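Pasting a structure below so you can have a look.
One chain of protein is taken out of this complex; the other chains stay put.
Letters are used for the chains, namely A and B, taken in the order the chains are written, and counting of residues starts over at 1 for each.
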Amino acid sequence: MKRIHSRLLAVTTLMICGTIYAGPTEDLQRYQGYFKERFPDFSMVDFSNGLYNFNEDKRSQYSDIMEFPPYEVAIEEGKELYEKPFANGKTYASCLPNGGIEIAHLYPKFDAKTGKVQTLPGIINECREKNAEQPLNVLKGELVKILAYLSDTSRGKAINIEIPNDPRALAAYEQGKEIYFTRRGKFDFACYHCHWEASGLRVRGNELSPAIGQAANFPVYRSKWGEIGSIQRRYKGCMNNIGAQPLKEQTEAMNNLEYFHTYLSNGVPLNAPNSRF
Amino acid sequence: MRLTMYINILLAVLWSTSVPAVDDKEVQKAVDLAKQTFEQAVKEQGGWVSTKKLIKSAELSATKGDRGKALKLAEQAQREAELSLQQALNQKNNWSEPAYLQ
Partner (left out) sequence: MKKHTIRMFAIVFCSLYSLLSSAAPPASPEAEIKEGQRLTLQFCQTCHAYQGTEQAGTVGPPLMGMKARFPDRKKLYEIIYDPQVALKADTMMPPFGRNHLMEKDDIEKVIQFLYTL
């Protein structure tokens, strides 16, 4: 709390002074510029295909799998769960903008009322609690199936995460950026180590996906999980892989990380839910 | 005289091969310290998965009565927890974008 206040103060000061603070727009130009230079032939759709750009065999397997996508059942079940009224007769649609349809590509979103970043799983659970229902697990299970259905309604729409000119939104973005570029775990890795300079190269027999486009595939059916899971589930798995104690899901830190990381994929068409090994 | 000599030899061997006794309090203190330092690191968004495992192993050894091993593991966990806390605190002021992005 203390840290986010001091970050807030720093950002506000820099904005008032109009000095060295470049801002998210300039950041995105540099970040996406790096990847466009690294992979000049890639379209935004190509970026969302991640590791499948770098391994013909795996790409071929993926194409075969996608003839009968493993997430279709999750979408159907998610739709049923979403449309089923709560015990009090109200529905999820009453809580979500546009009834929840075609909004997934806009999340996470900064909420000016609370001053915090909202994720779709967060809003779904808030809706449940507002209607006297128990919150659901945000990493897997029913909530993620609902997420699968909502994401499917946005399929093909360009991800468009907004970072408004509000010091609190900018502070949240900055915290997400800090977490992304911070070394953690026994191996001292930061997220960027694998997904920027090493993107397209191989670690332990697996090609590394570029940072741009990753968020476009979530929620994802992973063969390893045998089910569909949310992006924060993947973040936790990744942190665990590098020996770092994973951040807790749906905390301010984790939501801000998702805010920053999804922002990197602005302009990439949402292609979720998707399938990965 | 010979008996005394043999007894002395036996005592000498036992004395030289024995390890100092570790009591439960010492083990608990070491485990608690490691847990505290680990929690501090987690609070700073740090902490290592391996430290958590070491603490668990220390506790398991203690319940099995192997206090010597438990103490060793707890001390190792504490060293790791300190390193991970140092990492988290150091990164707060030193995280940065890589040189090729600047």
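The definition used in the following text is that a residue touches a chain if its C-beta (ideal position, glycine included) is under 8 Å from a C-beta of that chain, and two chains touch if they have at least 3 such contacts.
If you're wondering where the values come from, they're calculated on a predicted model, not measured in any experiment.
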**OP:** Return the single residue from A:65, A:158, A:198 or A:238 that touches the missing chain.
**Re:** A:198
Subject >> Chain not shown: contacting residue from A:58, A:157 or A:186 >> reply: A:186
**OP:** Mind listing the chain A residues that contact the chain we can't see here?
**Re:** 186-189, 193-194, 197-198, 201-205, 208
Original post:
Residues of chain B in contact with the chain that isn't shown?
Top reply: 1, 4-5, 8-9, 11-13, 15-17, 79-80, 83, 96, 98-99
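Rule of thumb we're sticking to: only the chains that are shown with their structure count from here on.
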Original post:
Quick one: chain A and chain B, Cα centre-to-centre, how many Å?
Top reply: 38
**OP:** Spell out the part of chain A that touches chain B in their complex, as residue ranges.
**Re:** 3, 30-31, 34, 178-179, 181-186, 188, 190, 192, 196-197, 240, 243-245, 247, 253
**OP:** Could you pull out which chain B residues touch chain A in their complex?
**Re:** 41-42, 45-52, 80, 84, 87-88, 91-92, 95-98, 100-101
